[in-house]
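So that we are looking at the same thing, I have put the structure below in structure tokens.
Shown here: the complex without one of its protein chains, the others still in place.
Naming follows writing order (A, B and C), and every chain is counted from residue 1.
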């Protein structure tokens, strides 16, 4: 059996190296998660178990890929930012993307029981993935701002929508009709006037989504004795326990990443890779 | 919060449509499965549980993507062949590939307990994925032949290697040294003379890998009453039971797909898509 | 001066190999040739000098690239078909395309005086280029049919348009208005009834465009003494004279390449490359 006779077929594989000196963003996105959420009785508009499981899966990716400098998640999506000069998998786009999507998916299924306890998973979910390159730091920040703005807009809408359905008894169609054409200010007022809800008092995780970054070295030192006691405001030092030993410490935040403040406080995210 | 201000970043996403009228092959491949197999005490050189779990995961992909006309797996890899004229996800390469990798991974973790029972998974595994296009039917067959030849070569080697280690007490290094430079015929003789093993009597699944194809329509009709009774020689009609209802019937085979016979017996695989 | 310090920038060059076993089509297309034709007083709707110069330039490309099995031209465009298994420039798409476009352009300017005599070129023209891959023989034939159908449709329209302008004194706008919504049959009748012109009697070069193929070996032998005397019907054996010695003999045809006949008569075009 001549192996070599067939090996020419390897030449049909196309190279897909990512342009050097660009931020590599991998975004994973739940496939048909509307249905998945329904089947598994997710709490609407936000299910803490589901959101925390997403974050746990994202963290597995960050543990594995040290060149991910930041990841951001909301709803059924997570974006992973590889540093500009990463050489992971020799910058092959499909290789990086498929590995991230697969590990994320794997972790989501693997850790499901920790978050959903006795409620068993009904069928295996899937996530799609994409690779996007951003040449400039501003482009990257605008990408993340785009996703966080999307989180806000959707959450404000969904909060209103489900209030109308759950507390006012409107049908989904009626609720949708009522919200058609409303501005953000209209929705804020609706929540405040009709449901005595100040939108800004909702948990930041719902309004801002979740940011995960590596902990700075000196914080790691300071924290070495008792990481959980020293978690900075607005973050939770994550200490993975049990069967799987993490190799880094990360910070889980629900910060505003659109405005300047976050980037001023965490200059190392963009700095380490300036070229 | 102006959403539109950031939306320009969508323009950085590149289109990656697959050339029309080409077979689209997605191959998924275990990442660091050597270690994964060790940690989970896989039987060497072939672990039935592991191989069958791979096949179960592959079948989930085939259930979901009707345009997969055939898939072939061996060891820790599986290749999925989408028909030439598929329009799934508008032929976007990354979209197809990421969805297949993710669903495969998800199913692997999800169905683990059915195959490994009380032995729990220690950590979430990952698979990478790639897209390869094959314009000609011959190219496609040569691709599949390449993978099956690879299965044979590796299995023959591994069978010898583990015999030497497990039954002769050689160290892995000694075993490797002993097999260095040997031909297939040498290995066959080694197995026969030293271990009274006729390589050709080993299970076909080990020697040929696994092929999954859709059952032909008329067979489906004929089988409609009792699919399990009528499974053709060399195949097992797979009937999925339990919480997840499959939408097609498939055939699981361990046939030789290098020689002509298989393709003559299953003309519909290549036929349906001639252009 | 350290050369190596800068050489890393070569890594930014992306590979763009054409998928193997596909026909590689390079199409060159005049840029703003409407204006170029006006400035140089091209005869409307067809200028023999301009069309023949295009064909001369195309022939220079065929002389240089032996793997071009056929080229087809009409109006200000020419398409070059490289055989499926060509390995020219290691199948790098940009390399092939840029070389073809450049040599075509160069030859167009170089041979201009032979066709336009004392009328000098007013400014250097440009052509754009593109690479398109066709996996199937049928796809390739359909591509060529598409271009030839385009030739016919445009030529029929233009013939009517210019008759109305040149012989009836209509303004371009009036002429355009009159032809709006007309079918092919309407246009044929217009030419016949109003201008006593049977469209099918127009030169084939105008109605069908120009096909160039390599002469078959045995014809070359037979022709070796006096190529010009033995030119088959419907073709002109091209014998390049003067300062530049061609290395092949080609046939210049104005055949119908949409119907089966042409391909039956010239089986070698598609045959030599079956895989």
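One rule holds for everything that comes next: a residue touches a chain if its C-beta (ideal position, glycine included) is under 8 Å from a C-beta of that chain, and two chains touch if they have at least 3 such contacts.
Please read these numbers as outputs of a predicted model, since none were measured by experiment.
When the whole complex is considered, the residue among A:28, A:88, A:133 or A:160 that touches the unshown chain is A:133. Looking at C:114, C:130, C:168 or C:261, the residue that reaches the missing chain in the full complex is C:130. The residue touching the chain not shown here, chosen from C:99, C:159, C:175 or C:188, is C:99.
On the side of chain C, the interface with the absent chain consists of residues 1-3, 5-10, 12-14, 28, 31, 60, 64, 94-95, 97-99, 101-103, 105-111, 121-134, 139, 142-143, 145-146, 149-150, 152-153, 184, 243-244, 258, using the contact rule stated above. Within chain A, the residues in touch with the undisplayed chain are 19-22, 133-136, 138-139, 275.
Summarising the interface, chain B meets the missing chain with residues 8, 11-12, 14-15, 17, 19-21.
We adopt the following convention: only the chains that are shown with their structure count from here on.
The angle of the rotation superposing chain A on chain B, based on CA atoms and rounded to the nearest 5, is 180 degrees.
Between the Cα centres of chain A and chain C there is a gap of 53 Å.
In whole angstrom, the spacing between the mean C-alpha positions of chain A and chain B is 31.
Put simply, the C-alpha centre of chain B and that of chain C have 47 angstrom between them.
In chain B, the residues that touch at least two other chains are 133-134, 139.
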